[in-house]
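Here it is, the structure, as structure tokens.
Only a single protein chain was left out; the remaining protein chains are all shown in position.
Moving on to subunit A:
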Amino acid sequence: MSTTLRINGKTHQVDLPDDVPLLWVLRDEVGLTGTKYGCGVAACGACTVHINGEAVRSCQTTLADVDGEITTIEGLGTPKAMSIIQQAWVDHQVAQCGYCQSGQIMQAANLLTDNPTPSDADIEEVMQGNLCRCGTYPRIRAAIHSAAQKMQEA
């Protein structure tokens, strides 16, 4: 039952049943733990990754469903080479406990690809699926606006 996956530009062979959600393939098999388990029912967004650039909930995407290039938070940037959006998160000191932030950032990155200059209402619409129990929403919103501006300048 070997499956071939492309993750963050690298090829991985995994040997797990077809119905295992991508979340648990990434975390327990490939060792990419930046993508988080929060609810398992697509209600919190902590597990958000990109497949071919589109944000998906990896807890609801089975191994059999994966069709394309996967990008996780680790593929978006690294501590020494952060993406513009990750840098905006640092500039705005967004995180508290930080557990939901990988998913928030992946969702926000997709938002900015689709809509480079989102309004507050656009941000609320797209980000409402991502739960943060620490309540960091105002800083998330500010970081998205500031990343949008930086991307326009870049």
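One rule holds for everything that comes next: a contact is a pair of C-beta atoms (placed from the backbone, for glycine too) under 8 Å apart; a residue touches a chain by one contact, two chains touch by 3 or more; residues count from 1.
In this text, contacts and distances are computed from a predicted model.
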Quiz item: According to its UniProt entry, is the unseen chain "Protein phnJ", "Xanthine dehydrogenase family protein molybdopterin-binding subunit", "Metal ABC transporter permease" or "Anti-anti-sigma factor"?
Solution: "Xanthine dehydrogenase family protein molybdopterin-binding subunit"
Practice problem: Please give every residue of subunit A in contact with the chain that is not shown. | Solution: 16-17, 20-21, 23-24, 27-29, 31-41, 43-44, 46, 72-74, 76-79, 82, 86-87, 89-90, 93-102, 105, 123-125, 127-141
